[in-house]
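A single protein chain has been omitted; all remaining protein chains appear in their positions.
Going by the order they are written in, the chains are A and B; count residues from 1 in each one.
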Amino acid sequence: MRRVAITGLGVVAPGGVGVKEYWDLLTSGRTATRRITFYDPSPFRSQVAAECDFDPRAAGLSPQEIRRLDRAAQFAVVSTREALADSGLDTSALDPGRIGTSLGSAVGCTTSLEREYVVVSDGGRLWNVDHTYAVPELYQHFVPSSMAAEVGREAGAEGPAAVVSTGCTSGLDSLGHAVELIREGTADVMIAGATEAPISPITSACFDAIHATTPRNDTPESACRPFDRTRSGLVLGEGAAILVLEELESARRRGAHIYAEIAGFASRCNAFHMTGLKPDGHEMAAAIDAVLAEARLAPDTVDYVNAHGSGTKMNDRHETGAFKRSLGEHAYRTPVSSIKSMIGHSLGAIGSLEIAACALAMEHSVLPPTANLHEPDPELDLDYIPLTAREHTTDVVLSVGSGFGGFQSAMVLARPERSAP
Amino acid sequence: MTTTTTTTVTLADLTRMLRESAGEEEGVDLDGDVIDTPFMELGYDSLALLQVIGEIQREYGIEIPDDAVVDAETPGALLALINSGGATAA
C-alpha cells in the first residue's frame, strides 16, 4: 500500500507567523488569548479570542493579493509558501496533474463577507442589498472553494482540489482526504491543511447565543482552561496550517526530511445533535478504534494524545470517555494535552494546526502542555500535561476532533520505521 | 441601574414562544399539563431553551441569568425563576 509522509510545514497562528514562532509558543506554555482587538467586543458575552498579529505585507503578500484574498485565504497562501519551502520540493519538476489540494475551513471567508454585507446592506438596513456597492471579489468570498484554488496555484497543482468543510473537524478531515488521494494513487503530492479567520462580530454573536464561548473576560490570557474544574467555554482563535504530503517512497528517494507518516485517518458521525456531544464518547471511540486498526497499531502503542480539548465540560468528559474506551488501561499511562489552551479554537483550521503540532512534538521529542490547568476536574483522571511542556519521545501520536454536525475524527501519526504496513 | 422586575410570564406565553422559536415535537401536547414535565421530555434540548430564553428576554426586556438553561429543567422551574425576580431588567 502507498504510504503518506509529512515533508513540509507552514503555519500562521496566534502568537506568531511561521513554524518556529508557533513551536516556541506551544512549548513555552505561554498563551496567545487576549481581549478582542479587531472590533469593540464590549457588547458580547465573550470578549476574548486568540488573534494573529498578522501583517500581510510583512508576510510577503503583494498588494493585489491582499486586496483579493480574505484573511483566511491570506493565511493559507502564506502557510503554503512556507510549507513548500520547508519541504524542499521542486514542484515545477513534477507533473502538475499529480499534485492535489485539500483545504479545510468551517466558515470560509466569513470576515470579508460580514464586512461587505455591512456595506451592501448599509449597516443592516436593506434586505434588498445594494449590488452597486459590491466589490469585485465578493463572489470569491461567497464560495470559499476559491481558497483551495488559490492554494493549489501556489504549488502549480492541477490535480484534484477542494475545500473540505466539516465544521471543527475540517482540519483533520482535509488531511484525511489528502491521505486517501495519495494512497489510492490519484496524487503523489498533496498540499493539504486548513485555514480559518472567524473572529468577526457575527461569529461572536452566534457563539454567544449558544453560550459556547467563555464569559471569563477579566483574565483573557488564561481564559481557555481545558480539563480544569474552572473551565467555562471555548476561546475563539484563528490561523492556518498547511502540510506538504508526499508518497513515502518517493519522499525517501529524493531524500526529503520526513516529519512523520500519517498512518491512518477515520471519521464517524454521532447522528445525535448539531452542536451537542453524547457523554459516552461512543462515536469518537469508534473513530479511534478504526484509525488504529487502519494503521495496524495496538492501542498500547500510542505515546501521546493531542486532545480536542476545547474548554467545555461536555467536551472534556466526552473525549476522556472515548480515550478510556479505546485505549483501555493504557489511557491512564498516556499523556494528553490540548493546545487550544494556548492558541484558542480556530474552528476548521485547528485540526491541521494540531497535526502540525504533533509532527513538531515527534520531531523535537517534546510534548506541548495544557496551559491554565491549575485545578484538575476531579472527574477527569488522565495525565493532561498541566502547564509545562514535557520531554518525551514519541513514535505514535493520536489526534482527535469533534465538530458541529456530529463529526468525530481521529488521525494517527507514526515514525515511518515504527509502523510496518 | 439593575432593578428587580415584576414581569409575569405565563405558561401560555412560554408555550407560544416555544412553538415559535423551537417548534413542537411530534406526539407532545404543549397545551396539556406540561408545567412539571422536563423540557427534555417535551423534545427541547439546550439549544431550544437558549433560543426561547432569548425570545423571552427580547419580548419582555429582561435579562435571564446564564444558569437558567442548566438549572430550569421544567417550564414551571423556568417560569418561577423569571417571575420570582431571578431575572433583571435589561
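We take it that a residue touches a chain if its C-beta (ideal position, glycine included) is under 8 Å from a C-beta of that chain, and two chains touch if they have at least 3 such contacts.
The rule we apply is simple: contacts and distances are computed from a predicted model.
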Options "Nopaline transport system permease protein NocQ", "Ethanolamine ammonia-lyase", "Ketosynthase chain-length factor" or "NADH-quinone oxidoreductase subunit L": UniProt name of the undisplayed chain: "Ketosynthase chain-length factor"
Sole residue of A:51, A:173, A:303 or A:377 that reaches the chain not shown, by the stated touch rule: A:173
Touching residue (missing chain; options A:107, A:366 or A:382): A:107
Residue in contact with the excluded chain [from A:212, A:262 or A:385]: A:212
Positions on chain B where the hidden chain makes contact: 19-26, 43, 47-48, 50-51, 54, 57-58
Absent-chain interface as seen on chain A, which is shown: 43-44, 96-97, 101, 106-108, 114, 117-118, 120-121, 123-131, 134-146, 148-149, 152-153, 156-167, 173, 177, 180, 184, 186, 201-202, 204-210, 212, 266-275, 283, 286, 290, 403-407
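Everything that follows uses one rule, which is that only the chains that are shown with their structure count from here on.
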Euclidean distance of C-alpha centroids - chain A vs chain B, Å: 37
Sites on chain B touched by chain A in the complex: 45-47, 50-51, 54, 66, 69
Touching residues (chain side chain A, partner chain B) in the complex: 209-211, 215, 273-276
